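The other protein chains are all here in position, but one chain of the complex has been omitted.
For chain A:
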Amino acid sequence: MAEIVLDHVVKRYPDGALAVDDFNLEIADGEFIILVGPSGCGKSTTLNMVAGLEDITAGKLLIDGQVVNDKAPKDRDIAMVFQSYALYPHMTVGDNMGFPLRLAGLDKDTIRTKVQHAAEMLELTQHLDRKPANLSGGQRQRVAMGRAIVRSPKAFLMDEPLSNLDAKLRVQMRTQISRIQKNLGTTTLYVTHDQTEAMTLGDRVVVMRAGVVQQVGSPAFLYAHPANLFVAGFIGSPAMNFFPGQLKPDSVVTALGEAKLPDRVRQQLNGATGTREVIVGIRPEHFEEASLVGDKPGATFDAPVDIVEAMGSDVYAYFTMQGDQAHSQELDDLAKDTGNELHSGGVDVTARLDAGADVRRGQTARLWYDTSKIQVFDASTGKNLITD
């Protein structure tokens, strides 16, 4: 168990490509940190630098107060779970899990006890004599976890450990990983591109884009106070809706019409005065059918609903508003990552409404949105203008 500090860490490849730029993070002992971002954002490179599998170009990496930049992986005492599991196919499950202990030169009885203990924790006891080839995906994943757990390292590094599992198993393993981490209290650095994993697992989440840290914070904080368009669009599922608009002294004009800004939002926008181009972000759950809202403050508009998905607990309504789509480098990056590059002739909106909402496909519905929860981003820099 240890604290890990990344101090101005930079990774530049010999060909000049900058993979990670000025990464600063202090990970407290026992903390569960998630590195999240679209593919190619430098999150795995960061993990590999902590592991010692890749050299650090500049900056310092400290584990337990010691600079370990030049230490070999084996001298850092950290364990890693790979996306591919990387099990040794010629060894049995038990031998796989005991391998780090055998390398450490422990005696046979100690190894057997420790492997047994880890196997019980992961429910692998009856598979100890099988070869990885005869295991299911979920079992292999657990063996990979077991190999990391068995030697009680200072920290766990996990590189998308769940991405090869099917959806149902992924949810199961997610809770299991969370439980194991809490039980052992081992510092964990977890890389994923899945924002659900980021939201559910981590004590703190680090959102990266193109090698640069965008924001660090608890999942709830990132969700409620995204620092910029990229974080806003990446965190949350379904994603936040974005509308280009003009900010006026006490209102904002978007495809949804003109909405008066509540006093609190206006105060938080104190730095941004005068009329300017902005992008307004509204989360799907901040919409509601107007008749269900009563007289709570907010703005209403008519939505030509295309599609309605009744999920039982909620109703999802999809519609397209006339107007230009919000454009920024950050949103385009996100769209590219999710493969969502289709452009309809307007602003696509997803709204999550109460199960009792009376919306039908093909009909126009009167919808309300909570103006106190909106996010306002600068159209050119993408920075969130609402500050606390």
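Brief remarks on what is shown
By our rule, a contact is a pair of C-beta atoms (placed from the backbone, for glycine too) under 8 Å apart; a residue touches a chain by one contact, two chains touch by 3 or more; residues count from 1.
Note that in this section contacts and distances are computed from a predicted model.
Set against the options "Membrane protein", "Sugar ABC transporter permease", "FeS assembly protein SufD" or "ABC-type multidrug transport system ATPase subunit", the UniProt name belonging to the omitted chain is "Sugar ABC transporter permease".
Taking the complete complex into account, A:Arg147 is the one of A:Lys11, A:Lys114, A:Arg147 or A:Arg352 that touches the chain left out. Residue-wise, the contact with the chain that is not shown comes from A:Phe82, picked out of A:Phe82, A:Phe221, A:Phe301 or A:Tyr318. For the chain left out of this panel, the touching residue among A:His8, A:His90 or A:Arg360 is A:His90.
Checked against the full complex, the one of A:Ala28, A:Val67, A:Leu103 or A:Ala355 touching the unshown chain is A:Leu103.
Interface note for the absent chain: among A:Ala51, A:Val171, A:Ala224 or A:Val253, the touching residue is A:Ala51. Residues of chain A in touch with the missing chain: 51-53, 72-74, 78-80, 82, 84-90, 99-100, 103-104, 131-137, 140, 147, 151, 157, 164.
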